[in-house]
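Below you will find the structure I want to go over with you.
Left out: one protein chain. Kept in place: all the others.
Think of it as A, B and C in the order they're written, each chain with its own count starting at 1.
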Amino acid sequence: MTSIAKPVVAHPRLKTNALGLTLRDYEGGMSTLCAGCGHDSVTAAIVQATWELGIEPHRAAKMSGIGCSSKTTAYFLKQSHGFNSVHGRMPSVSSGAAAANRGLSVIGISGDGDSLSIGLGQLSHAIRRNVNMIYILENNGVYGLTKGQFSASADIGSKLKKGEVNEQPPIDPVLLALSVGATFVGRSFSGDKRQLVPIIKAAISHRGLALVDVISPCVTFNNHEGSTKSYKYTRDHDVEAVEADYIPVCEPIEITGLSNGSSNGNGHATNGHADGRPANGDGDLRVVQLHDGGTVRLRSTDPSYDPTDRANAYQHISGCQSRGEIATGLLFVDESSRSMHDVLKTTSTPLVDLGHEDLCPGSAALEKLMGRFC
Amino acid sequence: MTSIAKPVVAHPRLKTNALGLTLRDYEGGMSTLCAGCGHDSVTAAIVQATWELGIEPHRAAKMSGIGCSSKTTAYFLKQSHGFNSVHGRMPSVSSGAAAANRGLSVIGISGDGDSLSIGLGQLSHAIRRNVNMIYILENNGVYGLTKGQFSASADIGSKLKKGEVNEQPPIDPVLLALSVGATFVGRSFSGDKRQLVPIIKAAISHRGLALVDVISPCVTFNNHEGSTKSYKYTRDHDVEAVEADYIPVCEPIEITGLSNGSSNGNGHATNGHADGRPANGDGDLRVVQLHDGGTVRLRSTDPSYDPTDRANAYQHISGCQSRGEIATGLLFVDESSRSMHDVLKTTSTPLVDLGHEDLCPGSAALEKLMGRFC
Amino acid sequence: MNGVNDFAFKIGTVNGTGSASANGLLMRSIFRMGIPVTGKNLFPSNIQGLPTWYEIRVNADGHLARAAEIDMAVALNPATYAKDVAEIRPDGYLLYDSSWPLPQALNREDITILGVPFGRLCVEAFTGDRERTLLRNIVYTGALAALIGIDMEVIDSLLNETFGKKPKLLDANHKAIRIGYDAAVELLDCPLPFRLEPMDATSDSILIDGNTAAALGALYAGATVGAWYPITPSTSLMEAFTAFCHKYRVDEETGERKFAILQAEDELAAAGITIGAGWAGARAFTNTSGPGISLMQEFLGLAYYADIPSVFFNIQRCGPSTGMPTRTQQPDILSMAYASHGDTKHPILFPADPGEAFEMAVQAFDLADQLQTPIFVASDLDIGMNDWMVKRLTWDDSYTPNRGKVLTAEDLEKIERFSRYRDVDGDGVAARTLPGVGGKGAYFVRGSGHDQHADYTEDSAAYCELVDRLRRKFSHAATLVPEPLVLTQEGAEIGLVTIGGCDLAVREAQALLREQGILVDVMRIKAFPFQEEVKEFIESHETSYVIEQNRDGQLRSLLMIELGIPKDSMIPILDYGGMPLTARVVVEAVAGAPAGVPA
Partner (left out) sequence: MNGVNDFAFKIGTVNGTGSASANGLLMRSIFRMGIPVTGKNLFPSNIQGLPTWYEIRVNADGHLARAAEIDMAVALNPATYAKDVAEIRPDGYLLYDSSWPLPQALNREDITILGVPFGRLCVEAFTGDRERTLLRNIVYTGALAALIGIDMEVIDSLLNETFGKKPKLLDANHKAIRIGYDAAVELLDCPLPFRLEPMDATSDSILIDGNTAAALGALYAGATVGAWYPITPSTSLMEAFTAFCHKYRVDEETGERKFAILQAEDELAAAGITIGAGWAGARAFTNTSGPGISLMQEFLGLAYYADIPSVFFNIQRCGPSTGMPTRTQQPDILSMAYASHGDTKHPILFPADPGEAFEMAVQAFDLADQLQTPIFVASDLDIGMNDWMVKRLTWDDSYTPNRGKVLTAEDLEKIERFSRYRDVDGDGVAARTLPGVGGKGAYFVRGSGHDQHADYTEDSAAYCELVDRLRRKFSHAATLVPEPLVLTQEGAEIGLVTIGGCDLAVREAQALLREQGILVDVMRIKAFPFQEEVKEFIESHETSYVIEQNRDGQLRSLLMIELGIPKDSMIPILDYGGMPLTARVVVEAVAGAPAGVPA
């Protein structure tokens, strides 16, 4: 029961979008993730973004791999077809679906294990191919579903519940994406709806693959930056020994307030104030407290930031990285690049809608062709 | 007969290295690649470099995947063990060999298909793991062994013999490597022994994974930059229709002369003269004519270039790229980073040399441990 | 069942609420009372908030397969009340949290319903949600102790061992246990008709899971390189190996480690690392489950064809595809036996319990070296992750690893030419050298066509010579792998053939059938390739059943192919719903035959 049907209740006073649908119409089954999991906040942002954009639910295809993150496709857009494929292989399945039916709005969801370990090759090649889809990477630095091993995006020095410390440098999906030719790269925090929703909207509207890296804390296994600290709850209660299988119920983390919030629709933070702005294009720094007591430092882009310059983007991101900050916002976009369908020159009618007469050259052509083989 | 034994003739007057071995001792079987193939020049450079370094042949392990490039491990160091594994998976097999026996000098050879298509994930993770090995990528932009399909490093606009034009952006292994945390990245041209040999030597001496991208033209299938032109030989002779299976015998391309040649041992070009030097650290520009009449533009680093700054390296390389040039030289090195064995804290004795008594806790320990299970 | 030291109960809770430790405490207490016990953890493929169950079976005779009947259910998760109560045998018992009125879903006429207000007791005794949630598990443990007669001293000493260094916590647990115990005594008729009485049947035994035991086997066999990618239910094998290595293989002074464990980026890489390390001369292994077996196929073919020692633990789970990752099955028999494209055959060891997982782990490394080929150890979720009662593990210090045919530099000096794949002894195994050896020892290993000198070839005769040698080697393997375990009874005309974790249920069925006057012999196959005696066993019985946990009768298929046993002479008993096998499935199929013969 990864997905439990929610009671369908009519809410006559709920706001409707251009299609006359309410937010509820964009929801899915009840989440079975841990209480407080960042992924549920991403789900909420997707619901919001697709509702605001007025995506026709039946025209969306929800694609995912395997992992807690990959389960989330069941929790939004219940009227859409969903494909929970195999671990690390969402990109190829999505490529096939997008190729077959260009009328679909392909929404891919993955995790850092799914995308950066087993799936790194497929992610990179889907980027290179510029598949027409949005690719949301719910990044928590661990393998949640298999109970908390390090993923390839785990920070150096982060510590597992069992005490193991990660000593390998993390792979930053945003830098990776830029280096293999991504045409749209954004990053945000799961609890920062004000930044995340507009980025998702911009990403869905992008022609080609739009990668959105979302820092989405795992409340259960990721000790994140707070690696040197023990779990906050554990500290408070001192009951480790019976908690092998105990997972506290947490509130989801939400960032509110304006500072890196309301956006110009491209995900740019709009009202940054000078708070240690060390380099061009750097906007607000937000320090977010995680469930374990650790923190992440999120640096949004400011209005002067130019997201159309790849080398500049790379520098901005690695600049933040070297200061222990995570660059967020719409980091790079290249609207001139050609998407998979542009390169393939696919006909505007979705391939699945072509009739057999459009596809089969018929007996006369075959008869003629046979001349070549005599 | 991918490898044919060469006649062993004693050459009493051949120079010997510190081990008293001649260059011949570092050679392998006779190559079965196409006459003029760039890979054979890389082989020669490896022979030279390992001889100069005085690597003990039996301490080297030659690792490869599948492809024309991957065959080359048979053509050097005949006294070394070799492992021609499966397509795209050399990095993992090498990781295992390196982990098991840290006394081996692991020399990995791969192609652009092997490394950037099927093997992109393994390459990236071997880099992240900083496996103790040199990784030579013989990059020709095509799948040679399967007769010339585009690889992921094919340039936009390059054209296959059959006329197909590549429209997808190439993956640059050097940028990719930098973005996933490589600690040593160099690039050179197969025919440029003066630059290539010192880079290989530096790479073999590096503690961790040293990636050396070598532009190594495929004389048979790669129409490279000369994409818009037809094959030079074809043009001259106008005999396409009977040449389905005809491959001209070519001389290997060799770059001689000093301009981006003799190096300071780090692969830095030493005597660059001002020839359109648009950015800091840019050295000589060499325009090399390929067999098909096309050209590659190689930009070496100059002595002012700082190979220890990752962001700078990234910028230098992408700067060259945007000018249609290929940055060569020792592009980035981080000697402070910890290699796989450092991270694993593996004992200095190769694991394969540990005795069973070193490994087995014995009956008493087991008896004691059983208490935990009562 | 249903009597003294012979019953089963099942606790239904929600995962992530801390019940696992309480269940372990229950199991261990019974074990400490000297009574044979087993526990099956049925958990969802998620982290928090979904139904989870724990089944405990107590059996004085040592029948510790999964119980066919539940004498009592402890229903603590409203989401599964209906299912839980339905599973209780007629005249059985239900224990529920009576803090609230009896829920409709729990009502059933033909059972005894026992209520203890666990929730209320916790609210009264403890503060804070977290503490109350956690200790509720200890409270129901206390109540169960009273109901089935667990020795409170045993529980107390277990708590002392666990929390000795944390006095506050220890107190809270003692208090919680006592609250549950007292409440049960006060409110209910304790003990129940089925209950515990101390015995002395566990003193030479331990409670251990198969993954831990297999990890110990790898440790003792001298494995130095472990490569893996996390996947349920195999993860805990490498986690245990890691912990043991840290305990036993780290130099105290320098901190240097005598092992290398690599969490790979995926299963392909894990297989590649294993094979690279095996080629280089280490004892190397990887552990995985279904999807990993599929992803490792290409590398398995390479190792087969290029003669590379390596060990693959497959902790099987319910397939196909992602399937049910937290349910057990034996569904990968064919995928292992003929793994990879082309003509290939791979030896497999089938442990029946954690004790054998330990032994066979060691054997696997010896076989890999002797046969220079990948060796599978095919365990499953039930063996791998559940605590089983098995004999204490012991070790013979005279053991030395059998590294097979490896030529040293000195050996090489004595021969004229080293031909890597020349079958000198006629057993299909040619001597190898390890990288790093000097002299004539170098060779070029490859997955492409090669002749006996390891040279590349596209010649038919040279190719055939090589693959014929591999076939010979596989026949030779049959002489090295463990022989089947055969349990006969005078006069039996029926044979039960089984494998791996079905063992206990089949043996129990043998006993139960005997009670019904049906005599059956049992043969448990321990390894592939099969020995001729496997065939003889089947041929010597009028009727043979092949009992396994997959839909398609894969073991039976393998018996047809490899031994030529006619399909019709083996009646399949297939149980593939994902639960550990019970004796009842076997008894009903055999006693009910011929009507009950599945298609």
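In this text, a contact is a pair of C-beta atoms (placed from the backbone, for glycine too) under 8 Å apart; a residue touches a chain by one contact, two chains touch by 3 or more.
Just so we're clear, the structure is a prediction, and the values are computed from it rather than from any experiment.
Taking every chain of the complex into account, the omitted one touches A, B, C.
Touch with the chain that is not drawn comes from one residue among A:82, A:111 or A:307, which is A:82.
When the whole complex is considered, the residue among B:26, B:150 or B:184 that touches the unshown chain is B:150. Hidden from this view is one chain, which touches subunit C at 44-45, 290-291, 293-295, 297-298, 301-302, 304-306, 318-327, 329, 331-332, 334-335, 338, 340-345, 446-449, 458, 460-461, 463-464, 467-468, 471, 550-552, 554, 557, 560-561, 564, 566-568, 576-579.
Counting the whole complex, the residues of subunit B in touch with the unshown chain are 1-2, 32-35, 66, 68, 71, 86-88, 117-118, 120, 143-147, 149-150, 152, 162, 220, 233, 237-239, 241-249.
Counting over the whole complex, subunit A has residues 1-3, 57-59, 61, 63, 66, 73-74, 78-86, 89, 91-101, 103-104, 121-122, 124-125, 129, 344-348, 350-352, 354, 356, 358-363, 365-367, 369-370, 373-374 touching the chain that is not drawn.
The working rule: only the chains that are shown with their structure count from here on.
Centres computed as Cα averages put subunit A at a distance of 35 Å from subunit B.
We define each chain's centre as the mean of its Cα atoms; on that basis subunit B and subunit C are separated by 44 Å. Among all residues of subunit C, those that touch two or more other chains are 265-266.
Within subunit A, residues 117-118, 120, 152 each touch two or more of the remaining chains.
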